[in-house]
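The complex is shown incomplete by one protein chain, all other protein chains being positioned as in the whole.
Each chain carries a letter (A and B) given by its place in the written order, and its residues are counted from 1.
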């Protein structure tokens, strides 16, 4: 890998929501880096704060949400001068975000293509509009570019399709259109929020392959938000595992899948049924995610953790670096030198060994 | 009911919906299968394949257009006698997809779970009723203190467990799980599947497990049926479907299963299947048996072609 260029840097982000008279701490001290051309995945259960994080990146937090502290820095090169610019979105005004960032530098693909498209507008118009708004492209030019985009996302007979309304397309087609819209302003970051969960399984893989192709062609960076480790395995270079608004483990894809250290990651990996798992019970994470309206003391995962330590009840663990790697970090007291040595569950170990073997054959 | 007896038999079931005077949607178009006592039958297909409709026809939320549904020896497809209706309602239960919508938000958990008991007056005293509910709650991993709470106080996985408790309280012989786990997070899915398996061991109920995702189906089912466009294109034991899939649609479903192994997943390309361009004709096809349990929908020529393809890959 040549010089990696950092284009997005989140430091110590804290976000809370006010509901009723309670304060919900949705994000607690998140750090995140995104480099040019790379793909990161944020994995977690619903309510873990993964969607909130990306909404903050887009500057589209709900009205009752507020960023309490932290920074979200974007770095880009000016189109004309090529000068390097870094800006903190937390300090930018709504209008600045709208004209400079949203749609233009960073675009989003949502979960449900049916609700993210405007049902009363032809898809052509929906693709052309952001270009005309952000860059003042002429109508003819925008049309030409829209047709090209539709072709790129694998829609046959694009010129005729421009006049279609969303309801005239199938679910997979719609998601392709959503991707085309996201790409219309040449963003350099694409956020995909569960881009395939609303689609049929046979189409899911197609959409992921499409996003990968486009990414390779255009050299953009992609952030995936998902709870599906299959998706992560397919697309991600770097994985962040989130639990209760905090990143509990992060590392390169191989580190997370072949050498997971956090008990929560163990649970996530084991819960995926392997096609060869037989009769014995699936390993699961017992219990349910915590209620974030309650003040969390210590490690939020402790009540569900088979390997909880006494200290977990008292203190929230910091990020420990895993030896021998400068990318792999884990937030668990088990990583502390004084902690008792704990092995991952036997069944998971077996599975990882098998995966490694399969991988070796495949490679 | 003994293990191995046929508990449900669906014969050539058709379920058509008239949308307008000119248009009829053939949601289910002549499918047949049977479920044995205590086993789990997985029904897989994409949206619009008719899998949910099949489940709802069996439990008679819809009036079947044609075909027979025989449950515990009673025909439940036509007009039903009171006795048949009663067996149906107490011996068959359903678990729904959406944990947010499947529980009445204005009812306490205890009343939700006890609903079946209340409707059929299946208790002699209130204490007995409550005791049954508490036992059920503990079986699904919740405590009796939760009985007086309202559904909105629970998380998705917990609500789904309450839904399971509601379905199980009448001790049914057949439970239809209509995409019961697809709205849940992966880790919670495993939890619910484990619970369902545990309950099956304890109660001996048979499951009709409807899903769009093959990986969990493989794990939980004894036999699997693959539905496409209202037709049962292939059915067989879980091993047969996974190790020797014949129909191209089954193959495409199998190839779409994500693998939690980045080394494999990164290089894998999925296999596409499109009915319109495949040249297959579901209407003309009929069931070809490969083994006692394994059969595929095809015309004679199609069948030969499938078999030839299968040999090639070995």
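Everything below uses one rule, namely that a residue touches a chain if its C-beta (ideal position, glycine included) is under 8 Å from a C-beta of that chain, and two chains touch if they have at least 3 such contacts.
Here, contacts and distances are computed from a predicted model.
Missing from the rendering is one chain, named in UniProt as "Oligopeptide ABC transporter, membrane-spanning subunit" (options: "Oligopeptide ABC transporter, membrane-spanning subunit", "Response regulator receiver domain-containing protein", "Acyl dehydratase" or "Acetyl-CoA C-acetyltransferase"). When the missing chain is restored to the complex, the residue among A:86, A:138, A:291 or A:327 that touches it is A:291. The residue touching the chain not shown here, chosen from A:89, A:210, A:236 or A:309, is A:309. For the chain left out of this panel, the touching residue among B:97, B:187 or B:235 is B:97.
The chain that is not drawn here is touched, among residues B:89, B:132 or B:197, by B:89. Counting the whole complex, the residues of subunit B in touch with the unshown chain are 56, 59, 61, 85-86, 89-90, 92-94, 96-98, 101-107, 115-116, 119-120, 138, 141-143, 146, 149-150, 152-154, 158, 163, 166, 170. Residues of subunit A that touch the chain left out of view are 17, 19-21, 24, 26, 52, 62, 64-65, 263, 286-288, 290-291, 293-294, 303-311, 313-315, 318, 333, 336, 338-340, 342.
In this text, only the chains that are shown with their structure count from here on.
Distance between chain centres (mean CA atoms), subunit A to subunit B: 32 Å. Residues 45-47, 171, 200-202, 204-206, 209, 227-234, 236, 253-254, 257, 267-275, 277, 281-286, 288-289, 355-356, 358-360, 362-363 of subunit A touch subunit B in their complex. Of all residues in subunit B, those touching subunit A in their complex are 46-47, 141, 154-158, 185-191, 193-194, 197, 212-216, 218-219, 242, 252-253, 255-270, 272-273.
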